[in-house]
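Here the complex is missing one protein chain, while the rest keep their positions.
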Amino acid sequence: MLSIGVDIGGTKIAAGVVDEDGRILDRTTRRTPATDPELIEDAVVDAVRELQASHQVVGVGIGAAGFVGSDRRTVVFAANLAWRDCALADDVESQLDLPVVVENDANAAGWAEYRFGAARDSRNMLMLTVGTGLGGALVLEGGLVRGEGGFAGEVAHMTAVPDGQWCGCGRQGCLEQYTSGTALVRSARRRARTGHELYAPLLAAADGDPKKIDGPLITHLAEQGDAGARALLAHLGEWLGFGAASIAALLDPGTIVIGGGVSAAGDLLLDPARDAYDRHLTARAHRTLAPFVVASTGNEAGMIGAADLAR
Amino acid sequence: MLSIGVDIGGTKIAAGVVDEDGRILDRTTRRTPATDPELIEDAVVDAVRELQASHQVVGVGIGAAGFVGSDRRTVVFAANLAWRDCALADDVESQLDLPVVVENDANAAGWAEYRFGAARDSRNMLMLTVGTGLGGALVLEGGLVRGEGGFAGEVAHMTAVPDGQWCGCGRQGCLEQYTSGTALVRSARRRARTGHELYAPLLAAADGDPKKIDGPLITHLAEQGDAGARALLAHLGEWLGFGAASIAALLDPGTIVIGGGVSAAGDLLLDPARDAYDRHLTARAHRTLAPFVVASTGNEAGMIGAADLAR
Amino acid sequence: MLSIGVDIGGTKIAAGVVDEDGRILDRTTRRTPATDPELIEDAVVDAVRELQASHQVVGVGIGAAGFVGSDRRTVVFAANLAWRDCALADDVESQLDLPVVVENDANAAGWAEYRFGAARDSRNMLMLTVGTGLGGALVLEGGLVRGEGGFAGEVAHMTAVPDGQWCGCGRQGCLEQYTSGTALVRSARRRARTGHELYAPLLAAADGDPKKIDGPLITHLAEQGDAGARALLAHLGEWLGFGAASIAALLDPGTIVIGGGVSAAGDLLLDPARDAYDRHLTARAHRTLAPFVVASTGNEAGMIGAADLAR
Partner (left out) sequence: MLSIGVDIGGTKIAAGVVDEDGRILDRTTRRTPATDPELIEDAVVDAVRELQASHQVVGVGIGAAGFVGSDRRTVVFAANLAWRDCALADDVESQLDLPVVVENDANAAGWAEYRFGAARDSRNMLMLTVGTGLGGALVLEGGLVRGEGGFAGEVAHMTAVPDGQWCGCGRQGCLEQYTSGTALVRSARRRARTGHELYAPLLAAADGDPKKIDGPLITHLAEQGDAGARALLAHLGEWLGFGAASIAALLDPGTIVIGGGVSAAGDLLLDPARDAYDRHLTARAHRTLAPFVVASTGNEAGMIGAADLAR
């Protein structure tokens, strides 16, 4: 039983035929047509039709950034793509003779990890995606958590520090301000500017210009053993473990999957996260600590997850 | 289809026959026999047999304090009742010809609110029980959240304030240290001792002895309009709303139910909680705010919920 | 006995002849010549000579932004004026036949408040200047506090919130990030963007553009009774009182003087500050609360104070 997964990104729409084991059998892409919702819908339909021509599929799952209604049919709000209460599933379905569902893209990617990736042996998964921002997805008792209105999983905006760093969301101390690629780079640049010797090699590697410090550079230096870069990643990891421990007090996940670009740092990020998780988790003496593992389904997780959710 | 719910408390075991609408048709009680697990099991069996004599029931649900395994059969750890990895369901089942399940008592009470009480029109419920401590229960997509090992719902030990007030659990800044009956009374006593005039009426009502200040006294004075008592309840409510907003960012509940003794203060507690929730919830402009409502199933919620979960 | 005070600002150098009662008898100004230290020294000398022509003076006091050495002769570092270890007093003295001292400009202004302004009846003064940033000056037992290296008074960079808002100084949670004009405007803009109705009138008064919200607009609306603007000023005041209480625990000032542009809001800022100070000050039952008063010597405080310190 095959289905099609579509991942609508800011620059590219990727669609693929996915089988029940999460394998991609065929794929195609379209350029994302600016920010016009209708043109995007047309491009999605076009890509699906191309794949339908050579595959028998039972449904289409679309992964999209933004708040997706819990009925899995509507994009309530998407900051990047100008969608406001857009009936995406209805619109696409009306042009295809296939059932269509819409999912938040982070949820779709998380679902792929749960079904085919790092959490496939767990019934309760917390996924934290440390990219530019901080994303999240939850599977509890084998079901994706979407929330009453589809807004669940905004782990980025749990409060880590009362009266802490201002967040773009208009509140202070959001977890994303402490553990995300943006937080990593901000912290590195600010510390480098103080002239502290710990960050001198990092600053030197950025040609003396704090603005040239970015995430890959930090990870690269950390891998080479630089103490300042390692301290920065460790600090990020501590907040990651701290946040995961609060969520685990509430939800008791069986596996914690770490995804996103910053997870490329591997154990330089995850070991401090595990330590902090261990220290901050309540009642740890009575329970098995959930393992922290790196996401394994790669860049096409969103497409694979969306396809699977359409079955 | 009737079932029996049993609520094992520190001093009393209460059992009742419950119908599918959550009504209690018959009930009996036993004294809790000290902290001997075996004697407790005998008392439970005895109470169930008494009720079975006059009612046809399909199962037994037992609510117990402590960590209950996610298989709903074992009490992993209970601080008050000396249980360690106790096979409660097996033991009781072996003496009865009825299926038996065990649930954490806060989960059982929360389930009653979800099925028959304040959250009966919602598929996603967060319940916060502000008693001596802070309890919690979660229903998502119509299912009770138990977690991988049965440890879910420990909202008390999410971190509210990094490096904050020490908690009995061995960590700092747990939410329970900021919003619970214990936190309310501690705060009142400490402030009263400073001699600040705002708390003079409260201190006077406690015969000038800070140690005589307790929760009901604070609520009583607040209801009579005392500014100091109202400030104390409002402060508790703010932390309640603050904590609920972090959880809502993660889970997007449709209804937030407030239970426990302190909820007797009603809107003196809930209005500040709603305000803080409104201020701290991310993306509020795009969503409907979940209502804060007081729990409605009363003292027998645990029994009713346990019975319903046994069906 | 007259002396000359010179205030070197970013755009203007103001010099004046000041008598022993803090009155300005004569004055002159020069444009600040870009950021060239030598040209600035020439302009200072030129202004002093003009005033010397018609007044008999005993010395010159120069107020300058930046870190001034405790020997009162050297500007160690000034962010705006490109000074690095500049022997300002020596250089100017060598061109005049008068003794010259240099003081940090905030210290000079604070000294004017202590000698002739709002704190003239106190021997211990804390001055907090809430302008774009947060400045401070301390007089203890009748002496200006300069510190071992002249770095004292950096109240802006005491830590208010561990792991709080990043500061330009490369650290987190500095008090300046919570109580300053910059903090006020940032907070207003961020909150206005969330669409919260409390800030709707403020946003409307800024033509719907959060970037047009500035300090005077907030103060103006607050004076007209707008709840959102008042809440913003009150929040700033609370942090001001909070910070002052920590300093008072350490130094026990007799008077707290609030200066800077934001102090134009008067009691809309100061009443919440007083309340917070009262709540956060230790051992308040045993002591007289220091009054919070608005600075009274006006824009020329720096000139007056510098002149007086030269005597």
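By letter and in written order, the chains are A, B and C; residue numbering begins at 1 in each of them.
Please note the rule applied: a contact is a pair of C-beta atoms (placed from the backbone, for glycine too) under 8 Å apart; a residue touches a chain by one contact, two chains touch by 3 or more.
Nothing here was measured: the structure is a model prediction, and the numbers come from that model.
Asks: So one chain is hidden, and I want to know which residue out of C:A152, C:A222, C:I258 or C:A273 touches that hidden chain in the complete assembly.
Replies: C:A152
Asks: Write down which of C:W166, C:Y199 or C:F242 is the residue touching the left-out chain.
Replies: In the complete complex, the chain left out is touched by residue C:F242.
Asks: Spell out, residue by residue, where the missing chain touches chain B.
Replies: Output for chain B: 161-166, 169-173, 178, 186-187, 190-191, 193-194, 196.
Asks: Since one chain has been left out of the picture, which residues of chain A touch it in the full complex?
Replies: Answer for chain A: residues 162-163, 194-196, 278-279, 284-285 touch the chain left out.
Asks: Which chain C residues would touch the chain omitted from the figure, given the whole complex?
Replies: Interface residues of chain C facing the absent chain: 67, 76-77, 122-124, 136, 138, 140-141, 143, 145-162, 169, 171, 174, 242, 245-247, 249-254, 279-280, 282-283, 286-288, 290.
Assume only the chains that are shown with their structure count from here on.
Asks: Please identify the chain with the largest separation between its CA centroid and the CA centroid of chain C.
Replies: B
Asks: Quick check: how many Å separate the C-alpha centres of chain A and chain C?
Replies: It comes to 46 Å between the two C-alpha centres.
Asks: With chain centres taken as the means of their Cα atoms, state the distance from chain A to chain B in Å.
Replies: Chain centroid spacing, chain A to chain B, equals 33 Å.
Asks: When you check chain A against every other chain, which residues touch at least two of them?
Replies: Chain A, residues with two or more chain partners: 161-162, 169, 171.
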